[in-house]
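Accompanying notes for the structure given below.
Right after this comes chain A.
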Amino acid sequence: MTNFPSKRKSSGIKQWDHVYTSSVQNAPSHHWLKIFGAGALKGMVVTLKNFVTSYFRKPDQGGIFTVQYPEERYPEIENYRNLPFLVYDGSPDKVRCVACGICERECPPKCIYITMETDVAGKPVRKPAVFDIDYAVCMNCGICEEVCPFDSIFMDHVFEIASPRRIDTGMIRHQEDLLKSSEYLQKIRPKTATMIDEKKRAAEEKKKAVVKPPQGPTV
Partner candidate 1 sequence: MTQVENRHPSETLEINFGPQHPSTHGVFRMQMLLDGEKICSLKPVLGYLHRNHEQIAENITYAASMAYTDRLDYLNAMTNNFAYAIAVEKLAGIEVPERAEYIRVIMAELARLVNHITVIGFLLNDMGAFFTPLLYAFREREKILDIFEEVSGSRMMCNYFRFGGVKRDLTTENLTAIMQIVRRFPAFLEEFEALLTKNEILCMRCQNVGILPANLAVNSSITGPVLRASGVNYDIRKVDGYSIYKRFDFRIPLGEKGDVYDRYFVRILEMRESLKILYQALNKIPQGEFLNKKTLPFLKMPRNFKPAVGEAYGRIESPKGELGFYLVSDGTPQPWRYHVRAPSLINLTVLEDICIGQKVADAIIILGSIDIVLGETDR
Partner candidate 2 sequence: MDMLSLIIKFGIYGTMALALIAAIAVVTLRNLFHSALCLAAVLIATAMIYAAFHADFLAAAQILLYVGAVMTLIIFAIMLTEQLGSKTIRQTNRQNLAALAGLLVFVVILGRVIFKTPWPVTEKALASKVTVMELGKAFMGPYVFPFEVISIILIAALLGAVVIAKKDR
């Protein structure tokens, strides 16, 4: 059980029935406020109060809650998801994505298009040749991120992507536009990135541990 510090007295929670029933409606019927017009006047007092308090109250206490967008920005929330991007480690040619196509298959509005790269001999390489996402179609559900077994696709925090065009340079993003470094991921989503890094390290150690023993006897 989560225990909350008892702030009951200060925050106004007294008795249940008192707080959770409408005192306005249950006002005694002989109240002087029953005069016709009193309710309207009371409403005017409320708006006047808000008018006055808008000058000195804080946003979360009933003051002005506008965020003056280009100058002020909303604090970034780590879990915020907007549009997907691809992660590379170190340099852009070391893409985490192996073009397995799971995200392409699971994407509900089908906004991802992937083809696998082939080497000179025509043998497929575990790397995407084409990785396009149509941002105009994407509905920011985050399923691609969830299903990706290689932790290579993540939801971005960038939302200023307005464009007058839908195709070409507009909303269809190619692989080179989608690629962002793992440092960027660390920056925008520190918790997730750390978790993934730890998982990877653990997996690598496990791999080493698994790979080493057979090496031993042969040497």
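Here is the rule we go by: contacts are C-beta pairs under 8 Å (C-beta built on N, C-alpha and C of every residue); 3 or more make two chains touch, one makes a residue touch a chain; residues count from 1.
Inclusion criterion for the candidates: all candidates are chains of the complex that A comes from, given by their letters.
In this text the structure is predicted, and so the values were computed from the model without any measurement.
Here chain A touches just one chain among 1 or 2 in this complex, the one numbered 1. Chain A makes touch with candidate 1 in their complex at residues 1-2, 4, 7, 11-13, 16, 19-25, 27, 33, 36-40, 42-43, 45-47, 50, 60, 62, 65, 77, 79-81, 102, 105-108, 139-143, 146-147, 149, 155.
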